[in-house]
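Entry: chain A
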Amino acid sequence: MSIIHPTRRRLLQTGAVAGAGLAMPMVFTGAASAYTNEPTGGTVTLGFNVPQTGPYAEEGADELRAYLLAVEHLNGEGDGGAMNTFSSKALKGNGILGKKVAYVTGDTQTKSDAARASAKSMIEKDGAIMITGGSSSGVAVAVQGLCQEAGVIFMAGLTHSNDTTGKDKKANGFRHFFNAYMSGAALAPVLNNAYGSDRKAYHLTADYTWGWTQQASIQAATEGIGWQTVNNVLTPLASTDFSSYIAPVLNSGADVLVLNHYGGNMVNSLTQAVQFGLRDKMVNGKQFEIVVPLYSELMAKGAGKNIEGVFGSTNWSWKLQDEGTKAFVKSFGTKYGFPPSNAAQTVYAQTLLYADAAERAGTFNPCGIVEALEGFEFDGLGNGPTLYRAADHQCFKDVLVMQGKKDAENEYDALEIVEVTPRAQVEYAPDHPMFAGGDLGQCNPGA
Partner candidate 1 sequence: MDAILLQILNGLDKGSAYALIALGLTLIFGTLGVVNFAHGAIFMIGAFCAVGLSQILNISFETIDPTKLDFLGNPAKIKTAYVESWFGTEIGAAIIDWAVPLAILFSIPIMLFAGWAMERGLIKHFYKRPHADQILVTFGLAIVLQEIVKAFFGANPIPTPAPAMFQGSIDFGMLVGFPENAIIYPYWRLIYFLFSGVVIVAVFSFLRFTTFGMVVRAGMADRETVGILGINIDRRFTIMFGVAAAVAGLAGVMYTPINSPNYHMGMDFLVLSFVVVVVGGMGSLEGAVAAGFLLGILESFASMNVFKDIIPGIDQIIIYLVAIIILLTRPRGLMGRKGVMEE
Partner candidate 2 sequence: MGILEVKDVSKRFGGLKALSDVNLSVEEGTVHAIIGPNGAGKSTLLNCFVGKLIPDTGSVMFEGHSLLGIKPHQINQLGVSRVFQTPEIFSELTVFENVMIACFAKRDGSFRLQPFKTVENETDIVEKAEQMLVDVSMIEKRDMHSASLSRGDKRRLEMAMCLAQDPKLLLLDEPTAGMARADTNNTIELLKDIQKQRGITMAIIEHDMHVVFSLADRITVLAQGTPIVEDVPEKIKGHPKVQEAYLGTAH
């Protein structure tokens, strides 16, 4: 069970949360104000839109914990966390632009429709000036589109599809999380070192947009190091039993299985692949291997021992040793008793980045924020020096290649860092074919 259960005192400190003291929602018309939901009172409301029900509810809960922490830090409570290590010093711990930070939460249910409804209610009812969250690409793209239309900023949470800052990019949307292309670029050299350049890969791919983009990215990256792609089989999203997809793998001549799955799909397909004994086999004279390009701590937990030795990538890990990471992990761990996931870190960073941009811009006007964030270089939030690229609003920073740890000491210790792939190695041109077709458009302040 993981329920946020703060004591009353802490709650009273957190103060103007949720219900109380909301800014007046000025929905879409804004005859009086310059932009949607311009805060008029002493508070500014942020909307945390995470999955609270459905299969990704645990990830949503972890994101929510990080959001609460970020709000505390912004309002000058707690130890300040990564605000102390953040390279920009605009934030002073007195809220944002002197206004106390309040928040509302919503449930995306990991469905685009529900996520949009929830975001709309935050904007229309609660007067949220910024929406953030999400733990799947479909949801992120859908909510990002909504925020663009409504004229508020969207700070994406966990979204890994290339489309979020590619085909579906929007001027009001920003992504801190890495993407499928970066996973491929970071993984390929490591795979080359570990498994050699003469490998034959067999892809199992979840049959929806994210799966397709990740598969394409990984295929391109691995073919870049000389691997062949034997086959790519699309698996139904509702599958729970992957046996009929896994069974033919060995006989196909492939010696690496790439699982382009996430969440429950990944837990099941990996568990079953291990059960089939794939990793005990020798094919083409080589040890058979499995790769899971996108890892998440929670899913690693769900897969248990099966991930031992399996390579994958993450946006961030609490095991990093830079100052920003240490500060964040310390305040998160002190508050909740366990280390944060990389989804938690990304939303924490996004919240601070938004607040900092508002401080620097001197306004909550989305166009001001966009201007402040575009091309922004910063450090001290983990992952080393980072750039928010102006051309597509994608963050560029180091990417971590992880490996399932043998003899993990506890459930939070399932993954270990194999390599921190430097930022230069995962960068790409904004018009890279995998990201082509989109149009950032103009920032929309809504008024």
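Selection rule: all candidates are chains of the complex that A comes from, given by their letters.
Convention: a contact is a pair of C-beta atoms (placed from the backbone, for glycine too) under 8 Å apart; a residue touches a chain by one contact, two chains touch by 3 or more; residues count from 1.
Values in this document were obtained by computation on a predicted structure and should not be read as measured data.
Novice: Would you mind pointing out which option among 1 or 2 touches chain A in this complex?
Specialist: Candidate 1 is the one in contact with chain A.
Novice: Enumerate the contact residues on chain A facing candidate 1 in the complex.
Specialist: Listed in rising order, the residues are 1-2, 53-58, 207, 231, 233-236, 238, 240-241, 243-245, 247-248, 250-251, 264, 267-268, 271-272, 274-277, 280-281, 283, 298-299, 301-306, 318-319, 329-330, 333-334, 339, 409-410, 412.
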